[in-house]
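Please see the structure below; I have some questions.
Only one protein chain is missing; all other protein chains are in place.
This part shows subunit A:
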Amino acid sequence: MLKVLVAAKRVVDYAAKIRLLPDNSGVDLSTVKMSMNPFCEIAVEEAVKLKEAGKVSEITVMTAGPKQATDVLRTALAMGADKAIHVQVDERTDIHLLPLSVARILRALVLRDKFNLVLLGKQSIDGDNNQTGQILAGLLGWPQATFLNQVTIDNDKIRAVREIDGGLQTLEFAPPAVLTCDLRLNTPRFTAIPAIMKAKKKPIEVLTPESFGINITPDYNTANVEAPAKRKSGVMVENVDQLISKLKNEAKVL
């Protein structure tokens, strides 16, 4: 049976209205609602479903983030994870904690605790990098299946259906593996009150990147964050020739 590590990130709530900091260095996080990244939630849900199906023996959920990131761990524990690891990082995880650093931390945990399946969201909705799972698989030398639409495990074989531009692609491979989850994989459960109560007793181990000798200093910095240009009103054209001319010469898309 598989021992699963699920990573969950604390990000700006998907429905929150965000504002930029006055110096354009990033989003103003001081008052905005934070939640578990929706794709991470889907990853947690899938891990729990696999455990309920008897394919997974134990689920550990981890997060790399500030002290408040424990809410994300508690939610995952209430959804059905067995234990949690909090890798405390005080820098802004939307700007200063890069996918490569997270992948290194995850690799360190995998090597320490001998997980043989890692489930991640396909990307986080703050950085939208879509890199961590892929980098991790590379660092570990493990097979990866990203953008999962469906996953089944039978006789120690993983059957993963991926959403790709051309449609759905099915891969079959043996664990250990890294899987990243996409929107339609499942619908995360609401956390029930009894589960929330039970989760209070589940253990949370606190570590730092330094615990593994990992330096998370980013090797690139975010120079500027701007709001997208405000939508301008359209222009009426007289005929097709005018339309083509505008598309060619003004919008420069032809």
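Basically, contacts are C-beta pairs under 8 Å (C-beta built on N, C-alpha and C of every residue); 3 or more make two chains touch, one makes a residue touch a chain; residues count from 1.
The rule is short, and it goes like this: contacts and distances are computed from a predicted model.
Trainee: Please identify the absent chain by the protein name in its UniProt record; candidates are "DNA-directed RNA polymerase subunit", "Pectinesterase inhibitor domain-containing protein", "Membrane magnesium transporter" or "Acyl-CoA dehydrogenase".
Mentor: In UniProt, the chain excluded from the picture bears the name "Acyl-CoA dehydrogenase".
Trainee: Just one of A:R10, A:K51 or A:R74 touches the chain that is missing; which is it?
Mentor: A:R74
Trainee: Kindly state which of the options A:L111, A:A192, A:V206 or A:L247 is in contact with the chain not pictured.
Mentor: Once the missing chain is taken into account, the touching residue is A:A192.
Trainee: Touching the hidden chain in the full complex, which residues of subunit A are there? Just list them.
Mentor: Residues 15-16, 19, 28, 30-33, 35, 70-71, 74-75, 78, 190-194, 196-197, 200 of subunit A touch the chain absent from view.
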